[in-house]
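Heads up, one of the protein chains got dropped from this complex, but the rest are sitting where they should.
Up next is subunit A:
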């Protein structure tokens, strides 16, 4: 039964996009219970003829849901198609994946995005490495230990953090890092701003996963004379593990596409730079931003290609999250 709970989990986080699809609108069997085709059949002797009005309402509801579905789909397909068609050809060149933009001007073709991909990955991973312990431990505190006023306050803070616009997070770190501490704008400062955005996401998703772990398992462990902290480490966390990983991957995907803090704190460079404290460091969003206003074709092409690369990266993380959710969950 606990495996069911873990599966519910997957639905809880991963399947959000699916909810845009009107349930039942696409699958045929739904007509069976709607009574829509009843007019053509001979009326049932017991239940009589389905009311005409209900049939009409049923069709109307279905049409409205379909329209809403298409409406939601149009911009999505449009964006994907534009980015794909404008950006794909650069991605097919091996140079894109092996070179940086060093020494390449807007006028010239060539060069790649390695510097930006590397930067995005390094900053994303650093952010995750800092955020995951903080987020997971906060969630453990809230679910397993948190009682009374302090826990309520923490939970409220997390709610507030969830609502912070990314540019505010960026400016806040700027105020602390640059204005107050007098330090340079560097990749690490970007990571700090991203941590502010990622922690609440991880706290909330981990909290949900921990709450889904049945209390009976905790009690079974206590009844064996296992202390609480060990019960959490060895029973609760493993049971919720795949759900937590999924939450982390989705949070990471979100944070990697974040732009505002990068614009404020992470100055762009065309060369490869891997030092988080070394000042200039390229990322995919800042690479896009760099040539955003260019009208020269080689630069415009690179903007589209960088956008497509970023989308692919985020997509990959999302897929990884789903795979973990599906195959990592406890099976019977």
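Observations on the structure shown:
In this section, contacts are C-beta pairs under 8 Å (C-beta built on N, C-alpha and C of every residue); 3 or more make two chains touch, one makes a residue touch a chain; residues count from 1.
One rule holds for everything that comes next: contacts and distances are computed from a predicted model.
Hidden from the displayed complex is a chain whose UniProt protein name, among "Phosphate ABC transporter ATP-binding protein", "Pyruvate dehydrogenase E1 component subunit alpha", "Cytochrome c oxidase subunit 3" or "Ferredoxin-NADP reductase", is "Phosphate ABC transporter ATP-binding protein".
When you scan A:110, A:214, A:257 or A:298 for touch with the missing chain, the hit is A:214.
Note that of A:165, A:227 or A:278, the residue touching the chain absent from this view is A:227.
In the full complex, subunit A makes contact with the omitted chain through residues 2-3, 6, 147, 214, 216-227, 230-231, 234-235, 238-239, 241, 330-332.
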